[in-house]
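One protein chain is absent from this view; the other protein chains keep their places.
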Amino acid sequence: MKKEEILEILDEALEYAREYIPLGEVATYIPELGKADPNELGICLHTKDGHKFSVGDTDVRFTIQSISKLITLAVALERLGREKVFSKVGMEPSGEAFNSLIDLDLGINKPKNPMINSGAITITSLILEHVTFEELLEFARELCMDPDMDINMDVYNSEMNNISRNKSIAYLLESKGIIETDVEKTLKLYTKMCSIEVTAESLANFGLILASDGVNPITEKRLLSTGVVHVLKTIMLMCGMYDASGEFAVKVGIPTKSGVAGGLISVVDKLMGIGIYSPPLDKKGNCIVGKPLLERLSRKFELHIFARHKI
Amino acid sequence: MKKEEILEILDEALEYAREYIPLGEVATYIPELGKADPNELGICLHTKDGHKFSVGDTDVRFTIQSISKLITLAVALERLGREKVFSKVGMEPSGEAFNSLIDLDLGINKPKNPMINSGAITITSLILEHVTFEELLEFARELCMDPDMDINMDVYNSEMNNISRNKSIAYLLESKGIIETDVEKTLKLYTKMCSIEVTAESLANFGLILASDGVNPITEKRLLSTGVVHVLKTIMLMCGMYDASGEFAVKVGIPTKSGVAGGLISVVDKLMGIGIYSPPLDKKGNCIVGKPLLERLSRKFELHIFARHKI
Amino acid sequence: MKKEEILEILDEALEYAREYIPLGEVATYIPELGKADPNELGICLHTKDGHKFSVGDTDVRFTIQSISKLITLAVALERLGREKVFSKVGMEPSGEAFNSLIDLDLGINKPKNPMINSGAITITSLILEHVTFEELLEFARELCMDPDMDINMDVYNSEMNNISRNKSIAYLLESKGIIETDVEKTLKLYTKMCSIEVTAESLANFGLILASDGVNPITEKRLLSTGVVHVLKTIMLMCGMYDASGEFAVKVGIPTKSGVAGGLISVVDKLMGIGIYSPPLDKKGNCIVGKPLLERLSRKFELHIFARHKI
Partner (left out) sequence: MKKEEILEILDEALEYAREYIPLGEVATYIPELGKADPNELGICLHTKDGHKFSVGDTDVRFTIQSISKLITLAVALERLGREKVFSKVGMEPSGEAFNSLIDLDLGINKPKNPMINSGAITITSLILEHVTFEELLEFARELCMDPDMDINMDVYNSEMNNISRNKSIAYLLESKGIIETDVEKTLKLYTKMCSIEVTAESLANFGLILASDGVNPITEKRLLSTGVVHVLKTIMLMCGMYDASGEFAVKVGIPTKSGVAGGLISVVDKLMGIGIYSPPLDKKGNCIVGKPLLERLSRKFELHIFARHKI
């Protein structure tokens, strides 16, 4: 496919998806997030063979939010190994909202998976004493090939002022002996990670590294081990879109993780990374243009895991 | 009935109930409570016409724990009125354990009743800015006719070190806008109230005042208004024994509230107050000798609300 | 109090309660019930000393519905004893709607109480092979002092055509080994019992017999043993208004059971029975005029269990 042809398809898909914007709502439970411009929309595709396709607002900074759960999980897996990590957190789709407490209260003794808040807080607790925020930020910069990435302190402070539900989750985890580190410190690190600012382009880069099984295809530096990346992609596919992951897998079939500030990272395995930015969310907390936009691209470019004819 | 006869029945009932002690377990989730002697057992009956019947360890001090929920509720009702109080907390038996979070997480927007932790924390929050702990303690002394009552700081500190689950509940309440006061301050007051030390005798006195619709029958001083006492007695009957309240009402039929340190307060309306102390608990968190002991007394003295032939 | 004075209070309370009628809705999930006239309203008070006070539509026939759960439970207790009955069904308020399946599905192995559908179907199963419908009907006539009472076959057929949810409950009970009788036969008997037609007057008579601890005060014939009646009254108080029982106990304080066709039976222990008929229901499935009407009477006549100064 020619570059112009691809850009034309991207443009067309973006216009199609733009119609969904009025159906979504920018997250407002964290006041600082509510300031986002709902009409900003951007998408980047970075392929393994070095092509980059960018349309729209791809260099606007926004906070990474739940997409940081992938980084924390990656670090935990690298440092502590699968066995340790999955002794504390499950791998099952939860069937519940991202901030649910029910399963835990019903006597289940580990969070269902690392992509919901209870799971990600547990993962953060696991690495709390092994790594500093600065080290994590530096690593995030490498994964996103974005050396200017930094924390947005306004968002961080705004989140710390609206953290009751996560505190509730964290203290429930503590009461069950699932987290043993200091709750306040754990939540600070968790919230700092959420407050790192990325762009659609940074996310496409991160996606590309996951598509490349952990290697930066430009520098050829290995950033994550192959096994860890397999786990990340599988968990993105199974749980990346909260309790809409099943429908997303059927219709789009590309491992994807959403963040509440409007970011999406997608991984077309062995082929490319995709980064999207669009603040309005659907009722499950996922960027509302994500499904129609990626469904269209998946169909046009045959990117669905079971529709692909080459990798 | 002659005094000797009554004491004989009490002795006999106590011996019968003592057999249940080995089936229970002293609460250990708060380490300081775990130090209680499981074999201590005492019961006091104080009647409106001035008789006192005491058998066993009736002057041993132990912490009031959840029985303080009655005092906090009483103060909230007196100060803020029924309407305000029950706009924040329900009056329904919960069907769940005392420390459950499920209902709240399922979108129900007030705690089921003031006798479970989520409800009592909410009530504490309601009065936090209207009354000091010292005032509450002083009022508790009056209700228990026990001027020496004070806080046990060892238990208080031990509880504050094991407060994760209550923190989880309180932050969930905050996240839902149910409590608007400072969570840490609210939990401190809640925990201080739980750490006040009583005796079986103090509880019998408090029960007597409730039986007397709020008046101290000795001094004839009114401590609580009649309407508030009706609410307290009804809620004790409906929810006083957590999710064992139904069976307790059928078999015993005396409004009763339990505390996790082994205390029980019972109110035979218009007739007498009963205080019991015995640390071992059953699986629902109620003093294990309570049901057999009070069931026996209820039958012998015809104290069941629907078996009474005079009030 | 003079008879005229009492009637005046009744009239006034009825007019007050009538204002709630437009806020309720006649049950329509059983089409035949939907035909009821929402404006029919009647109340009967029958006292132990032989006085009868009737205002409004007290001789209109309507189906007994869930109030029959009291009769089935009474028969089960008389025939099989407390121990057997409560080995199959609990005594706890459920905290859930009357037709909930959740508790059962969560692994709890008996219905929470005999006043919710799952409990009453279990009780029906227990007596299925000990008694015929005709015998139960005959006994119901005696309890209601209403020899003309009979089944309404239109309602029965209408309910049998809308029985999916009860079938779901019954088969779940069968799958757990809680009921061992034929499900279809069990549901037929259960539904027949619900389809017996009473009047507000019949319910006042039944209430009077419960107030009199099981004896018909006119004929002095004992119909139920004292112990069984104590259980019935306690369970009415604890669970008679589904998950509104707590608020009802606080505000009204009179053991009461509702039926979905608009009937209410109340028992002022040792004093009188009350029957009410008014088809519109509130959201919990209780006759919507019940609470304001009985709350008013409870206050005027001091009928609350903890406000009474004589029995």
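In order of appearance the chains are A, B and C, and numbering begins at 1 in each one.
Just so we're on the same page, contacts are C-beta pairs under 8 Å (C-beta built on N, C-alpha and C of every residue); 3 or more make two chains touch, one makes a residue touch a chain.
These figures come from a predicted structure and were not determined experimentally.
Listed by label, the shown chains that the missing chain touches in the whole complex are A, C.
Screening A:D243, A:D282 or A:E295 for touch with the missing chain picks out A:D243. If you put the hidden chain back, the residue from C:R165, C:K185, C:R222 or C:K283 that touches it is C:R165. For the chain missing from the display, the contacting residue among A:I30, A:V231 or A:M272 is A:V231, taking the whole complex into account. Along chain C, the points of touch with the absent chain fall at residues 100-102, 105-106, 164-165, 167-172, 174-175, 183. Residues touching the missing chain, restricted to chain A, are 90-96, 103, 112-113, 226, 229-231, 233-235, 237-239, 243-247, 249-250, 253, 269-270, 304-311 (touch as defined at the top).
The rule we apply is simple: only the chains that are shown with their structure count from here on.
Distance between chain A and chain B, defined via averaged C-alpha coordinates, is recorded as 48 Å.
The centroid of the Cα atoms in chain A and the matching centroid in chain C are 55 Å apart. Note on chain placement: the centre of chain B and the centre of chain C lie 32 Å apart, centres being C-alpha means. For chain A, residues that reach two or more other chains under the stated contact definition are 106.
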